[in-house]
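Removed: one protein chain of the complex. Kept in place: all other protein chains.
By written order: A, B and C. Residues from 1 in each chain.
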Amino acid sequence: MPKTIKKVGVLTSGGDSPGMNAAIRSVVRTCAYHNIECLGIYRGYQGMIEGDFKEMGPRSVNNIVNKGGTILKSARSLEFKTPEGRKKAYDNLVKAGVDALVVIGGDGSFTGGLIFNSEYGFPVMGIPGTIDNDIFGTSHTLGYDTALNTVVDCIDKIRDTASSHNRLFFVEVMGRDAGHIALNAGIGAGAEEILIPEEDLGLERLLDSLQKSKASGKSSSIVVIAEGDKIGKNVFELKDYVEANLPEYDVRVSVLGHMQRGGSPSCFDRVLASRLGVKAVESLIDGKSNYMVGLKEDKVTLTPLEQAIKGKSEIDMELLRVSDIMST
Amino acid sequence: MPKTIKKVGVLTSGGDSPGMNAAIRSVVRTCAYHNIECLGIYRGYQGMIEGDFKEMGPRSVNNIVNKGGTILKSARSLEFKTPEGRKKAYDNLVKAGVDALVVIGGDGSFTGGLIFNSEYGFPVMGIPGTIDNDIFGTSHTLGYDTALNTVVDCIDKIRDTASSHNRLFFVEVMGRDAGHIALNAGIGAGAEEILIPEEDLGLERLLDSLQKSKASGKSSSIVVIAEGDKIGKNVFELKDYVEANLPEYDVRVSVLGHMQRGGSPSCFDRVLASRLGVKAVESLIDGKSNYMVGLKEDKVTLTPLEQAIKGKSEIDMELLRVSDIMST
Amino acid sequence: MPKTIKKVGVLTSGGDSPGMNAAIRSVVRTCAYHNIECLGIYRGYQGMIEGDFKEMGPRSVNNIVNKGGTILKSARSLEFKTPEGRKKAYDNLVKAGVDALVVIGGDGSFTGGLIFNSEYGFPVMGIPGTIDNDIFGTSHTLGYDTALNTVVDCIDKIRDTASSHNRLFFVEVMGRDAGHIALNAGIGAGAEEILIPEEDLGLERLLDSLQKSKASGKSSSIVVIAEGDKIGKNVFELKDYVEANLPEYDVRVSVLGHMQRGGSPSCFDRVLASRLGVKAVESLIDGKSNYMVGLKEDKVTLTPLEQAIKGKSEIDMELLRVSDIMST
Partner (left out) sequence: MPKTIKKVGVLTSGGDSPGMNAAIRSVVRTCAYHNIECLGIYRGYQGMIEGDFKEMGPRSVNNIVNKGGTILKSARSLEFKTPEGRKKAYDNLVKAGVDALVVIGGDGSFTGGLIFNSEYGFPVMGIPGTIDNDIFGTSHTLGYDTALNTVVDCIDKIRDTASSHNRLFFVEVMGRDAGHIALNAGIGAGAEEILIPEEDLGLERLLDSLQKSKASGKSSSIVVIAEGDKIGKNVFELKDYVEANLPEYDVRVSVLGHMQRGGSPSCFDRVLASRLGVKAVESLIDGKSNYMVGLKEDKVTLTPLEQAIKGKSEIDMELLRVSDIMST
């Protein structure tokens, strides 16, 4: 029979993403709803080690559902990678009366949680929070939908200039290991070509496609490029290469950068955060541990943290074909 | 063996929704991709009757992926409800060489398409376009995701005023028959209570909930109300009722209205429109007819139009519980 | 020689407007910059009476420059209209060591400040905060520019639907006594006609204009109507009247409502708030009292509060002509 949970600790870790605050709010209020206490842990695992805590009741999370970033802040913790660091963290949690943990973050954060659990038997639930959508076991991570809207909004603006001047733009978006943002935002923004880490179309194909585009009467074009694309040139080198090979093109580069991580979350991300927070806390109450809550086929589900970490989030290859057709 | 499709007609019908232009673009470009001609039909079935047509090539739909409304316009057509009207429409299509139809719209639009098909054997595919998300056979209709973001954005603004003045706001959102918008936007906007057509919580429950909210220390509250809620009072009567029964509350009413139908589509709606357009045209090419393309469990699927019309799109009742917990 | 100011109290009063938080931040930090203490007074004059205070240092106002509403909240105070109420307020301020007051609000708030000053000789400076822009002595009140952007953004969305359906929309915007919002947002949104409190064009002119618009080939139109227009019918009666007289029109009504008061302030409002806050505090330091800080011809200036209250903010009648030409 599982131990009764009396106090849940919640932290955000890794890169921040829109919806983390909505998830914190959900965890806090679900605890209150079930008459469980809730402790906010600042700056991720580092705050656990330093005992940087704050008791949180339902009024602590008023008016944050619509705020980007994380009120609990986030930080990397080298110290938590050491047994000594984790020991301090554990002692702090015990002292504070915390008997279960909700970790909002990505792969690295979940790994930390798993090790912590293996050492101290501490119940841990993960909530996937990252704009990159690169986590196995959920169709959507918190912040991904918002980031897509931020990116298409930026490219819509860039397109104003591109089409006024008949120019070609290379727009670099986030995604070191996964092309979700590039692929979806690229389709959404009407990109001519999309370069992603999962597939190397090759330089020839890019040149070919741009030539065809010109021939088909398009006067301006956008190419969306994920940070981690496999074309073998960074975005500025690619500009030089294309200009050298297709002198009819005047290429501009825009690197969207960190703004992609911020902003008020979309309705989707707020609702998802609310649902995942409820499930995370209620799963702990039910005696479960070492799972990530996620969304699969529109339903909230549990995936073992180990799978979530090892698995690879696949892109939908059919979208590549859709993108191709859309750039006709 | 199915007849080879040489020319597809496309129209938008019923209330407009964000993403209709992206769907038109997708239909047009998928036709071009498969070397099929495409004819734009203005003002829905009425334009079919009047022969209000325009040949569309891939460049006809440049720079519309991000535009709200529909470049093909929409209109009601009483005449199409008569056999004479449909005869004229058919004759016009034949004259224009059109041999298949893509109808972007809601229930009523699909019904028109089905009757037309039953009379003339004309292949018809439906794409669900309405912000209300009240169509069976798809988890998302075109424009629904955008409308959710529009609504939470408006309520975020209203909340600024509500919390500055410690007031209670009743916000009426669209949804005559379905509570999808109210329920999801209500959770997204952090509503205290949500009134939807699918469930009558009753006046007592509302008063009770507002009293508890005050007692719990909340200084301001938002109640989100679908047009078609079942509480038996319109939003202004409800304001009077609440003020009469809870004199501590100063209630303001905001009816969001038609702006919910407009605006640049979200990335989700643009990608969905692109995928559905491809599937609609390729299904016609494959010899299929009388289906609606839709999204189920993140995959593009076909639902017989008849089912789409008769079926009822269900809300996720679990969300009511999530809403309850969130308003702790 | 003026008394040295050691501690400034700041409050927001009346309807909230975007930029009030930026002004609070500016007052607080300007105090800190000059080594003066600052006391936040909650809920306007009512909080002064109740002693609802908070000491504020430069870190109290972190991350509010971009927030709508007012962190100090606002409220009406009937009690402050009585000598007894003002006596309590004065005693509280003296007890708290406050020796000067910055009032952020509109006409009514300034009147309260003036009376308070006349009774207790308390130095008072006003900062004009209201979206209506109806205050004499400043070309722009805080929140006005933001409200204009909110309104045109809403009407842009409504236009999507209007032009998709060839409809006429009547959009009611805020402005009981002043047509600034209606006039400027109407031009910005491309309105066919604009009805404002300052001028009654008459029903005939409206019908005439709508008929000409139809004749000129326009398929849809927007009429922007200030709450306080002088046409003698409310917006719903006007709809009925127009539909009765111009049966070719299908009129829809949208009342934008309270969302116009909310939202993140525009850059203009943030900069204006910053400038006005500096000037208000430094004027108090200079020994001045009973002035409103405002913007005239792009420069920050002082206007005696008495004038600001009695004067009438004029609309630029040339804009009516511009609107006329634009709807050609």
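We take it that contacts are C-beta pairs under 8 Å (C-beta built on N, C-alpha and C of every residue); 3 or more make two chains touch, one makes a residue touch a chain.
From a predicted model like this one, the values you see are computed outputs, not experimental measurements.
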Which displayed chains the hidden chain touches across the whole complex: A, C
Omitted-chain contact residue, chosen from A:G9, A:G68 or A:G85: A:G68
Touching the absent chain when the full complex is considered, from C:T30, C:T161 or C:T303: C:T30
Which of A:E55, A:E84 or A:D160 contacts the chain that the document leaves out: A:D160
Residues in chain C touching the chain absent from view: 25-26, 29-30, 32-33, 58-59, 62-63, 65-66, 139, 145, 148-149, 151-153, 156, 159, 163, 184-185, 187-190, 216-218, 264, 266-268, 270-271, 274-275, 278, 297-298, 316, 318-319, 321-322, 324-328
For chain A, residues in touch with the removed chain: 12, 15-16, 18, 20, 67-70, 73-75, 150, 154, 156-161, 163-166, 169, 252-255, 257-263
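Everything that follows uses one rule, which is that only the chains that are shown with their structure count from here on.
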Pairwise touch network: line, ring, star, complete, or other: line
Centre-of-Cα separation between chain C and chain A, whole angstrom: 39
Intercentroid distance (Cα basis), chain C paired with chain B, Å: 36
Two or more partner chains touched - positions in chain C: none
